[in-house]
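As you look at this complex, bear in mind that one protein chain is not there, while each of the others sits in place.
Here the chain labels run A, B and C in written order, and each chain numbers its own residues starting at 1.
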Amino acid sequence: MIVTLAEAVAELVHDGDTVALEGFTHLIPVAAGHEIIRQGRRGLTLVRMTPDIVYDQLIGAGCARKLVFSWAGNPGVGSLHRFRDAVQHAWPGPLEIEEHSHAGMANRYVAGASGLPFAVLRGYTGTDLPRHTATIAPITCPFTGETLTAVPALNPDVGIVHAQRADRRGNVQFWGITGVHKEVVLASARSLVTVEEVVDELTPAPGAVVLPAWAVTRVAHVPGGSHPSYAMGFSERDNDYYQHWDTISRDRAAFGRWLEGLTS
Amino acid sequence: MIVTLAEAVAELVHDGDTVALEGFTHLIPVAAGHEIIRQGRRGLTLVRMTPDIVYDQLIGAGCARKLVFSWAGNPGVGSLHRFRDAVQHAWPGPLEIEEHSHAGMANRYVAGASGLPFAVLRGYTGTDLPRHTATIAPITCPFTGETLTAVPALNPDVGIVHAQRADRRGNVQFWGITGVHKEVVLASARSLVTVEEVVDELTPAPGAVVLPAWAVTRVAHVPGGSHPSYAMGFSERDNDYYQHWDTISRDRAAFGRWLEGLTS
Amino acid sequence: MSWTADEMMTVAAARALRGGTRCFVGIGLPSTAANLARRTHAPDLVLVYESGTIGAKPDRLPLSIGDGVLAETADAVVSVPEMFNYWLQPGRIDVGFLGAAQLDRFGNINTTVIGDDYADPRVRLPGAGGAPEIAASCREVIVVVRQSRRTFVDRVDFVTSVGHGSGPGDRARLGLRGGGPALVITDLGVLEPDPCDRELVLTHLHPGVSPEQAVAATGWPLRLAPTVSTTEAPRPAELAALRALTGSAEHEERT
Partner (left out) sequence: MSWTADEMMTVAAARALRGGTRCFVGIGLPSTAANLARRTHAPDLVLVYESGTIGAKPDRLPLSIGDGVLAETADAVVSVPEMFNYWLQPGRIDVGFLGAAQLDRFGNINTTVIGDDYADPRVRLPGAGGAPEIAASCREVIVVVRQSRRTFVDRVDFVTSVGHGSGPGDRARLGLRGGGPALVITDLGVLEPDPCDRELVLTHLHPGVSPEQAVAATGWPLRLAPTVSTTEAPRPAELAALRALTGSAEHEERT
């Protein structure tokens, strides 16, 4: 149940898989993303509400074939230059995109976690998104006749998140901003949770969510595994790094040097 | 914001209203139900997943015109005799019923809390419920063509629950088995929360749900207001009373004496 | 050590649960059996109650599905909508434990009304609760119910929870993803669906029960499996654990 990060990625993530690394600003599994780059995965469909630095890195490193997302930016800083370079200039390769809103993505994970093929929301109406995204469809309420919007379930092959703690049996606990953590783990065929610490026994904490070990495929002990994101109670968000990434990522050569540093 | 129970019921609950008193075994707002009986409300559509003693009492007292529910029994004991008497013998008056499953009722509250007209689930298929309940309909996934089940949102006029604590501004906190507490408060046009205690400031607690004051209409301080149900951290379930109710409720005359004791 | 028919039924139901199994438990006999299994051969059995408690480890028998001891000892407590949507519906639960007021030859269950007229029932029962979706979504269902002609009927008056419908292929046609009733454990023996036609046939008799007794207590022409085994009688350790759980030292002689 508890394995090394390298073992977990080798076992769970295969070329061509649909992979979701989630964490809404908080508890982003960045180290796991780096391990996917190191192991040289190719042709991935990457799913994430808010592709940020780690997805910029995965895209720039050539791991991705397609991106499913709702907001791709460097939060508080600006653009994702590797993402833009891929979309605007197909570098290092073409990147197909499937674009949604946050409400749509969140509900797609909910449907996935619920074993339903689709979710219903009030969303997208009047926007240009449905003209470019095939996975948005109208649906009629059988009781009122009102038209709403349906989006299909997301069921990634692999869902990956970072969390504060696990116990030795693999029960996982996280707190603070929990985002879509529970949904992505439950929606995915396989799941990996990287954790700050492994303890003998989980103790209850306010706002804490617990995922039982049997709902998680693998746990890896990766202290600091969410840097430059943070793990409430363990680390602070490294805002300087987000700024710093802007400089690295603007330039293909600078990015190349960063990538070499990561993989060598 | 914080008023007496009598004031809250007088202000919020009107003859003919659709009223949901919720609490899944835990935190059932029994005292509020008794106050509705005392104030002599009539023609109510009562909604509750698990009508138990307090709904038996409301039905026997003649407050209800209709019951929307998924499981009507005396948990761990047996039947609800006032409910059965109403359905089988129209005593003290006819009782219309709209019958669902737990999964359906829970999702109807979710839709109500979400501002959607309906919810989708895998449910009811192959059962006889759709033949007798109009609020169950098939719905087709626009992406896969699969047929699922839709149920309409529940949006009661009044939603009532019991909770452990509120602060003086009316922020509400509850923990333990939280059932559909959040959903029924958010789904209802008006809401009342009876609480064990009113404190200066809420302190975080493991598993605690907080509803901000602006999402609740009225709070009433009613210590012990869930008896014979319980409030975790404040009281234990009075299992003997559930047994005792079986004796009282079997007999119209015994029930009449109980009712007289409540209202005089 | 002597034991009652209900004790035999509960022990047989407990034995049907393997370690590590995620078990959706209703109150009453299923809860007693599941807790007994956790105390005896399956300490890592995962108890899931529809009140939202996942992995409850009660040190006494809970008296309701919302007993405080369940929340206090659970790995996680979730809302009721989450329980049904995230945990039951996607098929994460291995075994659903159900009772029945009526049960037919295909394991369809009625807990709604007795009588032909839903609008004017002879007996109004509590209704569906979580059962229809437990019956639909768990990988398999175990029914625990006392056997009698009143309960084991040729055709249920109302299908509250679908068993094997009207026979082979029905569950698939209806889109039900769980396997349906795999075992019906009674105070007389055990019934299992015939692998071909899905009709419940008698596969086990509890010690001291004759095939004729089981047939007489069944409202359809009960078929016997090619081999009908005799259930192993409750062992002293099982009985001791059960009685410690239920807090009843007294027990009736089995007739």
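Rule of thumb we're sticking to: a contact is a pair of C-beta atoms (placed from the backbone, for glycine too) under 8 Å apart; a residue touches a chain by one contact, two chains touch by 3 or more.
What you see is a predicted model, and the numbers here were worked out from it, not measured in a lab.
Enquirer: Missing chain touches which shown chains?
Expert: Displayed chains contacted by the hidden chain, ordered by label: A, B.
Enquirer: Which of A:A72, A:I139, A:V158 or A:V172 sits in contact with the chain that's absent?
Expert: Spelled out, the listed residue whose C-beta touches the missing chain is A:A72.
Enquirer: Considering the whole complex, not just the chains shown, which residues of chain A touch the missing one?
Expert: 24-26, 49-50, 69-73, 75-76, 79-80, 83-84, 87-88, 99-103, 106-107, 109-110, 121-129, 131-132, 146-147, 176-183, 207, 230, 232, 236-237, 239
Enquirer: What does the interface between chain B and the hidden chain look like in terms of residue numbers?
Expert: Given the touch definition above, chain B has residues 110, 113-116, 171, 182-183, 186, 209-212, 214-215 touching the missing chain.
In this section, only the chains that are shown with their structure count from here on.
Enquirer: Sort out for me whether B-C or A-C is joined by the greater number of C-beta contact pairs.
Expert: Ranking A-C and B-C by C-beta contacts puts B-C first.
Enquirer: Compared with chain B, which chain's mean CA position is the farthest off?
Expert: A
Enquirer: Any idea how many Å lie between the Cα centroids of chain A and chain C?
Expert: 41
Enquirer: Just how far, in Å, is the C-alpha centre of chain C from the one of chain B?
Expert: Centre-to-centre distance between chain B and chain C: 28 Å.
Enquirer: By the touch rule stated above, which residues of chain A touch at least two different other chains?
Expert: In chain A, 115-116 touch at least two other chains.
Enquirer: Among the residues of chain C, which are close enough to touch at least two other chains?
Expert: If we look for residues of chain C contacting two or more partner chains, we find 85, 89, 137, 177.
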